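Excluded from the complex is one protein chain; the other protein chains are retained at their positions.
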Amino acid sequence: MDIILASILTLGSMGIIFGIILAIASQKLAVKADPKIDEIVKILPGLNCGGCGHPSCQAYAEAIMKGEAISLCKPGGKKTLDHLTEITGETAQSSEPMVATRYCNGGCNEAKEKYEYTGVKTCKVAALLNSGYKQCTYSCLGFGDCAKVCPTDAITMNDDMLPIIDKEKCIGCEKCVIECPKNILLMAPKKKRVHVRCTSLNPGKTVVKVCSVGCIACNKCERECPFDAIHVKDNIAIIDYDKCTNCQKCVKVCPRKIITVDQVQESQQQVHT
Amino acid sequence: MSKTKSTIVLTLVCIITAALLAGTYMLTKDKIASQSENALTESLKEIIPDADKFIEETSGDTSYFIAIKDNIEAGYATTGEAQGYGGIIKTLVGVDLEGNILGVRILEQSETPGLGDKAKNPGFYNQFNNQKKNSIRLSKEGGSIDAITGATITSRAVIASVNDALATLSDAVGIQQVGEQ
Partner (left out) sequence: MVSHWQEFWKGITKLNPVFVAALGLCPVLATTTSMDNAIGMGVAATFVLVCSSIFVSLLRKMIPDNVRIPVFIVIIATFVTIAQLFMKAYSPALDKSLGIFVPLIVVNCIILGRAESFFSKNNIVRSMLDALGAGLGFTLAILLISGIRELLGTGELIIFGIKILAIPITPAVIFILAPGALLTMGLLLALFNALGVKTAKKTSCSTIASGVKE
């Protein structure tokens, strides 16, 4: 019996003493913050994505208190903007939601290789060697640097080694756009679902030799579009998203099936580009 | 509020765990004590097998055992210690009335498995049987104890602990020059 009492007293009193020490320490060493900053941090999405240009939501909140624009948080969307307007009393323009979009369909099965690449498996390094291991110098290299850097896991690499972007998960931080060494990821309005999956400026003769889904600048799409939304310039078709209405006439007429529509999977309510 | 909460939670956890520990200690206390007793008794019986019983005596700050057979003293035993490679090595040394070494057993050691802990093999410790004091030394130093290959430090430590035990017996029981001829 004695030993039970002794153990409890010893360990218990240590618990009391150290508990008090820790309680006092966490108070004294607590970081004092402007309550307004804490309010702002609570409103911000808390993703720490860096899309606003600041390293964390905390940092952006502090910057806002110092006069930074309140419209920089894209993931926060309108809701965040409205709240921030309330708190800071500033006004700002709301912007149309933009998501990352892939402008290349030249995966393993479509775009031919120049050589067998056995180097470091990142796009950045692969791109250093002769513009990459694909015969088309504009092609996606498929090692998923974009997927690795996405803070919300919106990008997954498919079996063909192309990035698939989940539009619902994309928060528009543009990290993947910056990361891609071949510049095949660009921002496009989320509402627009028709995209030309190619960025190659090579003439049609060259393109057919190196890739089965490259744009040959045949102009059929430009002739077909009723809204003057798509034009071929410098051997590549480009969609003007301000004019595009998602009518998909160009999609039907493209001989190489390069213009595609984002698929909507009803079962999961995800939109993939 | 959370200042008191943290203190309370920590203290509560400490109290409960302390009770658990005390309980376990009480549960296992006797078994633990008997374990080390057993080890000692077993070894004593091995070294001096025809003794009826052993009586523990103290002399100064050490203790030793007297082996009794047919109500007369038949031998003595005590423990010796020395610093080995991985920790203290404790040996039990038994001698007859003339001071001849009847047996040596390793009671505790933390030497390297596969190397120093080969000391616990009979092949090693039986070398000490019937050795005279002068010859309780490594063969490469002129004695008769072959060291364990690759474990000279352990071997030396065992020798030192045996000598320590013999010294204790010499002081306690007065066996003159134990093992010397």
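Per-chain residue numbering starts at 1, and chain names A and B are given in the order in which the chains are listed.
Assume contacts are C-beta pairs under 8 Å (C-beta built on N, C-alpha and C of every residue); 3 or more make two chains touch, one makes a residue touch a chain.
The shown structure was predicted, so the numbers you read here are calculated from the model rather than taken from an experiment.
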| item | value |
| --- | --- |
| Hidden partner chain, touching residue among B:V9, B:I55 or B:L97 | B:V9 |
| Selected from A:L5, A:C108 or A:V208 as touching the chain missing from the view | A:C108 |
| Absent chain, residues of chain B that touch it | 2, 5-7, 9-10, 13-14, 17, 20-21, 24-25, 27-28, 31-32, 35-36, 39, 86-87, 108-110, 112-115, 117, 150 |
| Hidden partner chain, residues of chain A it touches | 11, 15, 18-19, 22-23, 25-26, 107-113, 116-118, 121, 133-134, 142, 159, 161, 212 |
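Simple rule for what comes next: only the chains that are shown with their structure count from here on.
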| item | value |
| --- | --- |
| Centre distance in Å when chain A and chain B are each reduced to the mean of their C-alpha atoms | 70 |
| Parts of chain B lying in touch with chain A, wherever the complex brings them together | 2-4, 6-15, 17-19, 21-23, 25-26 |
| Partner chain B, residues of chain A touching it in the complex | 3-4, 6-8, 10-12, 14-16, 18-20, 22-24, 26-27 |
